[in-house]
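Every protein chain of the complex appears in place save one, which is left out.
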Amino acid sequence: MCLAVPGRILEAEEYDGSRIAKVQFGGITRPVLLNFVPEAQVGDYVVVHVGFAISRLDAAEAERTFQLLEEMGLLEGELAGSEGPP
Amino acid sequence: MKYIDEYRDEHLVQALAAQIARKITRSWSLMEICGGQTHTIMRYGLDELLPEGIRLVHGPGCPVCVTPLETVDQAIAIASLPGVTFVSYGDMLRVPGTSLDLLRVKADGGDVRMVYSPMEALKLARARPDRKVVFFGIGFETTAPANAMAVWQARRENLDHFSMLASHVLVPPAIRLLLGGPHNQVQGFIAPGHVCTIMGYRQYEAISRDFHVPIVVGGFEPVDLLEAVFMLVAQLEEGRAEVENQYVRSVSYEGNLPAQRLVESVFEVSDRKWRGMGVIPQSGLRLREEFAAYDAERVFPASHLTVAEPPECISADVLQGLKRPTECPVFGGRCTPENPMGALMVSAEGACAAYYRYRRHSAQSAKQKGAA
Partner (left out) sequence: MTACPLPLPAGDRVLLGHGSGGKLSADLLRDVFLAAFRNPVLARLDDQAIVSINGLRLAFTTDSFVVKPLFFPGGDIGSLAVHGTVNDLAMGGAQPLYLSAAFIIEEGLPISVLRRVVASLQEAAAGAGVTVVTGDTKVVEKGSGDGLFINTTGLGVVADTVRLSADQARPGDRVLLSGPIGDHGIAILAQREGLEFEGSIASDSAPLHTLVAAMLAASRDIRCLRDPTRGGLSSTLNEFAAQAQVGIEIDERAIPVREAVRGACELLGLDPLYVANEGKLVAVVAPGAAERVLAAMRGHPLGREAALIGTVTAVHPRLVTMRTVVGPTRIVDMLSGDQLPRIC
């Protein structure tokens, strides 16, 4: 239901009561409203849906998930030969 | 792309699939509610990686698919009026009403526009004070804050020629309906990660308790979905029924509070008809009285006709997970994406369209490529 895509905040400015960020998705950027993620800062990754950031991605949590997954896979010998996540 | 590519890692996906196969001792029926997740499963062929015991049932989580025919007809009627600029997300343009779709209204000279964000509809309204600009605000909880912002902002700027035709639905009441149904076969749910990004997952705890069913909040990439399946299987095999969060990087327990507050101030909960499922009590959002001037349903009054679905279409059963699209007598024959009889065939996210696009010859393709 709801296509939302992570992108990185390159810059942000106040305009008419809203914070508007320039957010990078791969090789493009587009303006994104930060009204719902007041805590987001330049350099953060946000999940964007229809032009609004709906969450600030938790880098530590993402990392931890990967460690768990990798341990799980490696313990089972499934990840042998894989470079693992970047 | 960071936070995307690593979740499409082949080794990790294969490792997770192997883990699931190892964990499973009997068969389980799991439902992903969200159409975006259905799309990922079909797009990457994840169902082919899962052991035979896992049956994935595709739920009603596509706002385009569940928007009732009456509302689509109403949108078409408004869009056909002179002086109206009708603005919609791309998804809705091809959804058939009783006799037309919005693209055909455009072909007949109607001013129908497509936008990516509701704020672009607002921008159009600012630029064209001479037109009645109507935005088709569809969506689940994820889209509600953005659509609410457009209406809130329109009132703030006194853009009285702007209005929204709102068709907003809520996930938890639909899950309750499905689980309480006499034919329910679903034993575990993947809860929609972006809905929960907004709403958190407190509401799902009560559902899990009431129906003794495990629920895992899941993300949208292949690794996310397989991890969510793994977590569900683990719960089921161990006899647990809890709410767990796989999509931790985006979803918190409380959800997005600023977004929830805005939705609360603009919308109120109401009964809502779902295409294929009927009226579900307290399962939708409508604009509050204070925003009546921006409510297209009140600005363009309509006599509410009840419209019958084509009798052959089994969307209702598919939406409830009772049947697969391929069990439909008209699937791929009289009903195709070019000539859809039901909404599930028209939206890219609809289960029927996903099966048609990616799986029509699945037996064939699985046979010849499975080992490669």
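We call the chains A and B, going by the order they appear; numbering starts again at 1 in every chain.
Basically, a contact is a pair of C-beta atoms (placed from the backbone, for glycine too) under 8 Å apart; a residue touches a chain by one contact, two chains touch by 3 or more.
These figures come from a predicted structure and were not determined experimentally.
**Q** Using the touch definition up top, pick the residue from B:Q19, B:T143 or B:Q235 that touches the left-out chain.
**A** That would be B:T143, which touches the missing chain.
**Q** Consider the whole complex, including the chain that is not shown, and state which of A:V37, A:V50 or A:L69 touches that chain.
**A** If we include the chain that is not displayed, A:V50 is the one touching it.
**Q** Considering the whole complex, not just the chains shown, which residues of chain B touch the missing one?
**A** Chain B touches the chain not shown through residues 1, 4, 8-10, 13-14, 35-36, 42-46, 48-49, 62-64, 73-74, 76-77, 80, 89-91, 93-94, 97-100, 103-104, 106-108, 113-116, 120, 124, 139-140, 143, 222, 302-303, 305, 336-338, 347-349, 356-361, 364-366, 368-370, 372.
**Q** At which residues does chain A meet the chain that is not included here?
**A** The list for chain A reads 1-3, 5, 7, 24-31, 48-50.
FYI, only the chains that are shown with their structure count from here on.
**Q** Could you work out how far the Cα centre of chain A sits from that of chain B, in whole Å?
**A** Chain A and chain B have C-alpha centres separated by 22 Å.
**Q** With touch defined as at the start, can you tell me which chain A residues reach chain B in the complex?
**A** Touch list, chain A to chain B: 1-6, 8, 25-26, 33, 35-38, 45, 47, 49-52, 54-55, 57-59, 61-62, 64-66, 69-70, 72-73, 76, 78-79, 81-82, 84-86.
**Q** Which bits of chain B are touching chain A when the two form their complex?
**A** 1-6, 9, 11-12, 14-16, 18-19, 22, 33-36, 61-63, 89, 116-120, 139-140, 142-143, 145-146, 149, 192, 194-195, 197-198, 220, 223, 227, 248-252, 256, 258-259, 262, 349
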